[in-house]
Each structure stands twice: as C-alpha cells, then as structure tokens.
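A single protein chain has been omitted from the complex, and every remaining protein chain is retained in its original position.
Labels run A and B following the written order; every chain starts at residue 1.
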Amino acid sequence: MSEYQKYYVPDQSKWPIIATFGLGTTLFGAATIMVDGGQGASTSSGWMIFTVGLLLMAYMIFGWFGSVVRESRAGLHSPQMDRSFRWGMSWFIFSEIMFFAAFFGALFYARVFAVPWLGGEGDRGSSNMLWEGFQATWPLINTPDPSLYPAPKGVIGPWGLPLINTILLVSSSFTITVAHHALKADKRKKLKLWLGATIILALVFVGLQAEEYMHAYQELNLTLQSGIYGSTFFMLTGFHGAHVILGTIMLTVMLIRISKGHFSADNHFGFEAAAWYWHFVDVVWLMLFVFVYVI
Amino acid sequence: MRVRAKRALALCGLALFPVMSMADWTMNMSPGVTQTSNDIYGLHMTILWICVVIGVVVFGVMFWSIFAHRKSRGHKPANFHENTTVEVLWTIIPLVILVAMAIPATVTLIDMYDTTEADVDIKITGYQWKWKYDYLDDEFGYFSSLSTPRDQINNRQTKGENYLLEVDNPLVVPVGQKVRLLMTANDVIHSWWVPEFGLKKDAIPGFINEAWIRVDTPGTYRGQCTELCGKDHGFMPIVVEAVPQAEYQTWIGEQRAAAEKEKELTQKEWTMAELMERGEKSYQSTCAACHQADGSGLPPSFPALRGSAIAVGDIAGHIDIVVNGKRGTAMQAFGEQLNEADIAAIITYERNAWGNNVGDMVTPKEIFDYKIQQQQ
Partner (left out) sequence: MSTVADAHTSEHSLEQNHDHHGPAKGWTRWLFTTNHKDIGTMYLIFSFTMFLLGGTMAMVIRAELFQPGLQIVQPEFFNQLTTMHGLIMVFGAVMPAFVGLANWMLPLMIGAPDMALPRMNNWSFWLLPCSFLILVSTLFMDGGGPNFGWTFYAPLSTTYGPPSTTYFIFALHIAGASSIMGAMNVIATILNMRAPGMTLMKMPLFVWTWLITAFLLLAVMPVLAGVLTMMLMDINFGTSFFDASGGGDPVLFQHIFWFFGHPEVYIMILPAFGAISHIVPAFSRKPLFGHASMVYATCAIALLSFLVWAHHMFTVGIPVAGQLFFMYATLLIAVPTGVKVFNWVATMFRGSMTFEAPMLFAIAFIILFTVGGFSGLMLAIAPADFQYHDTYFVVAHFHYVLVPGAIFGIFASAYFWLPKWTGYMYDETLAKTHFWLSFVGMNLAFFPMHFLGLAGMPRRIPDYALQFADFNMVSSIGAFLFGATQLLFLFIVVKCARGGGEPAAANPWDGAEGLEWTVPSPAPYHTFSTPPEVR
C-alpha cells in the first residue's frame, strides 16, 4: 500500500440534489411525451417538463464540474484522490461496456437462434408452422409478418461509408494519443493541434453517420420498424453514435480548458478520462463494424 | 423412562391427529400417471432426502456446539482456524453428491425432450384467458375455458368441488398412446401444466414448443396456466380426460360431425330472439371476462360496452372490432376464434342488451360475407 495522503472530503454540496431533480424531471417529461404520443395526442405537457429538466441538468453539469475543476486547480486533489477518479472512471466504462453487451447479446441471439427457428431450422423449427412462407436470412430482408414490420429493401454494405467511418475513428484514437503524449511532454501547441484534429474527425464521423441514416430511412426503407435487423442495427449504431457525441463534447470541453491553460504534464486526469472514453467508443465501433456490417 | 416415551408418543399422535384427519393437508408432490411424472417424483424424493441428511449432519454439529460450547456453561474458546484437509473434504464431498444427482436428472431430461414417433398431434394455443386445442390429424379444434360461475368466485354461491379447476370443453386424449403437444400462444406467454403428467411447457406467441405425454390410466386430470398472463391468469384451468382408445375414436367421430354441423349454422335463417338467446350465452362465456356480464367493463383497461360509441354506433365499426380485434390491446380478433353464428349473435346481443336499444340485428351470413370481403 502506498503512502497515505490527505484526502479532500468536500463539504455540503447542492449539486447532487439538483442533479436528482434534473434527471427525475427530464425522464418524467420524456415518459409523458411518449405516453401522450402513444395515445395519439398531438401536444404534450411532457415537453415543458422535459425542457425544464434538461435546463436543470445543464445548470448542474456546469456547476458541479465547475467546482471540481476549481478544486483541482486549487490543488486540493491529492494523488490518492486522483486514483479515486481513475477507479471511478474505469468502472464507469466497464458498466458502459456491459450496456452494449446487452445489445450485442440481442443481436447474436436473434441471428443464431430466433430467426433460424422462425424459418424452420433447429430445435424449435416447428415454429415455422405459424409463419408460412417465411425464410430465415441474415440480414433479414423479409420478416415473418411484413404487414406489421415491413422488410427493408436493402441493407448497408460494409465497404462504403462504414469503412470510411472505421478509418476515421481509428485515426482519431491515434490523434488523441499523440495529443496525450504532447501534453505529457508539455508541448501545448502540438497538444491543441492534435486534440483539434481528433474533434474534427469525430464531427465528420457523426456527419457521415447521419448521412447513412438518411440513406437507410429514405432509400432503403431500413428503419427501426423493419424487424429485428433494423431494431438491432439502429439501436447499436444509435447508442454508439450518442456516445460519440458525448465523447466529442468531452473532448471539446478539454480543448477549451486547455486553451485556458488548465492541466499540466503530471496533473491532467480530466483529459485522460476523456481519452479513455474515446478509446472505449472506438473499440465499440470496431465490434460494431465486424458484427453489424461485415458478418 | 418407558412411561415417558409412551406419553411422548401419545402426544405426538395427538398433535398429528388433525393433520391426518383432513385429507387436504397435501404436503408432497404426487407421483402422477405418466412415466415422466414418476421419474420426476423419484428425482424429487432423492434430492429431498439428500438435503435432509446433509441438513441433519450440518445442523447436528451446529446444535451440538450451541449446546456444549456456550459461555454460560463456562466453555473456553479454542483458537484454531483453517485446516486444509477439512476444507478439501467439504469441497469434494458435496461435489460428488451433486454429480451423483445430475446423472439420473440428465437421463430423465433427455427422455422428456424426445418428441419423435408420436401417435397423435395436438396443437395447444394459449389465449387471454382460455386454451384452444386443435387436433391436427383430424382437422377440428375448440376452445376450453373456465366454467366455474362468477358467483362462486365472488362468494355469492357456495363453491363446488372442482372450484376453479373446471372447464366447458376438456382436452381429450387416448390412453397408452404418445401424444405430441405443440404449444404456442396468441397474445402473451402462457404455460400449460398438468401436475399428474409431469408436463409444464410455456406457450410462447410466435414460436412453437414441443412436448409429449403418454397417459397410462384413464381419468380426469386437472391443471392450470402457470405463467402470469394478465388479469385472469388465475382463471384459466386445464382439464384433460384420458379415455380408452375405442372411446377416443368415437369421440373424434362426433367432433368431426359437430364441426360439419357448425358450418350449416351460417346458412340457417335466424330470428332476432334466437340470436339474442345465443348471443347472451356466447357473450357470457367469451366476452364477459373483460367487458363484464352487464357490459359495464372495467374502465380504463376494459371499456364498457353499455352505451359505448362503437356498440351503439355504426354497425360496420362494431363488426370490425369484434372480427379483427385491436392490435396491441387485449381485444383479440374473434373472427378466428368464433364461428359466424356466434359473432353475429354476440354483436346483435351487445347492440340490444343492457339498454343499448339500437334495434338492429346482424345475421351470420353478413359476417360470412364480411370475412370473405376482407380476405380480398
């Protein structure tokens, strides 16, 4: 066990309770919007609740992170405190991996079990009795009941946009590492340059992904509603996209902090956390590329 | 000493007396009437006894310590901890017991999964809240739903012997033959269980699960749906009659003839009174579970039909919701479940009962035409 340092225990803070109200209100509002929408209402009081919640959340995030940053700059964070942050962030990323695992699990299950069974293969193949004429294929270009879940006209091949996107994300993982080394060597200019490059790569990725979605919805009729293929496709890529956006925001905040002169060669956990997150997003994409697009 | 023992015995006997005098204090699984259920019973008893023996040994040591090594008796604590031999032993021994247990279980399980070479195929479909039995080899089928009167459930009438375990049309199977059951469901997951057959299998919408039974003794066997399936999950029993082969054949013949007869009902000319009478009966057995006997429903989950805009409105809309149901709600497509005569009768009844005095009527022919038209 290493030597024990002074540990900063922040006193009374109003942020957690504001965060609670924020999150509760946001989600309550979201639920209200969905329930009203499901019942065919054209307007919903949920929007107002939702917006208030979001504003609270935004206020909270600025406030909370603001005070953590101030504490850090005031030198209150001992190396031990730093390790707490590191453990916290690592396990948070672990939990995110498990979240994606659930969706990958759904994808494997559908491909390997459910769809073949419905098509008459395997242990529960007699299920095909209920879906006359349905044949198992993957990607699923027909569904057991097309009147409810119209099948897509086609799917997105891996070697076009997805390949470009893969290259973009892999390079961004590379650029962020270069930036990190620059930070450690205290080369601020180089740091800003490479971090900026990472952000640009990220933005292009998001743009191309949006392009791909538009193509899927408008030309291929590949939607959330087009059966299990569409469901897994959009949920996996969609959640990944959301994480990319979140990661990009983190990186942007880092860039702003760096231009304000924050971080030093040996104290820059905020930056590292964002970088870790970015690598995680990248790895998830590689999995996606292989399992969703290629095979 | 001996007197004491006798007295203790007598006391035990007295304590046990009420238990023995009431037949209903059933405490154990029944061995059942199929080979499978007997195998399961065997497994159950074996593992039960294994657990009892382990329990006696472990708790024996514990109670001995509690008794002998208490501070109030002045016992001084020892200070030992850790002992590799003991620790290895109490890892290995349970492991061996478990392996011994797993072997017969594996054999039984594999046998249960073997649905090949069946003599009779029956498809079982779970609905909210009734069962449908389709005899695939003979091309007929029927619904089976709870026949216990609502008054018994609501304590307005004394409860019968087979309270909640009785149905209008039981499933009939031949004795001594391997019957393959194909289970599925129409809406949510149900589960078909008859304890005496040792068979419980989930009925899953969109998929078919296979299972089989071979009943050795004729008789009536009762079970229940065992997967939570909504409001009346507790009210969808299963009754199976196992009959000798000859009797089974006669029964099949009757059913096929009756199925033929049903078709003629559509062609018959119906009067309003006939429709209302048939309609009331069918309504009570099919629709009342949700919309209630007096049409008041259970809003907001189940709308009232008394004064409902649909039930007193345009007749086409009324036919549509009954025949096609409404997807995503408990309101099923009854077009597939009921014959034209029943649908016509029910609609007529709904439009004219409980003060819904619309005055019009629908004939089975009209329903027939409506269905034909829909198929195009």
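The criterion applied here is as follows: a residue touches a chain if its C-beta (ideal position, glycine included) is under 8 Å from a C-beta of that chain, and two chains touch if they have at least 3 such contacts.
Source: prediction; values computed, not measured.
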| item | value |
| --- | --- |
| Sole contact to the chain not displayed, among A:A19, A:L191 or A:A216 | A:A19 |
| Absent-chain contact - pick from B:V33, B:A118, B:L199 or B:M276 | B:L199 |
| Positions on subunit A contacted by the hidden chain, ascending | 1, 3-17, 19-21, 23-24, 27-28, 30-31, 34-35, 37-39, 64, 70-71, 74-76, 80, 83-85, 87-88, 91-92, 94-103, 105-106, 109-110, 113-115, 117-118, 122-124, 127, 130-131, 140, 143-145, 148-149, 223-232, 234-235 |
| Contacts of subunit B with the absent chain, listed as residue ranges | 22, 24-30, 36-37, 39-40, 43-44, 47-48, 51, 54-55, 58-59, 61-62, 65-66, 69-72, 75-83, 86-87, 90-91, 94-95, 98, 101-102, 105-106, 108-110, 112-113, 152-155, 159, 161-165, 187-189, 191, 193, 195, 198-202, 204-207, 209-210, 223-235, 298, 300-301, 328-330 |
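The rule is simple: only the chains that are shown with their structure count from here on.
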| item | value |
| --- | --- |
| CA centroid of subunit A to CA centroid of subunit B, Å | 44 |
| Subunit A partner contacts - residues on subunit B that touch it in the complex | 182, 184, 206-210, 327 |
| Of subunit A, residues touching subunit B in the complex | 117-118, 124, 126-127, 129-131, 144, 148 |
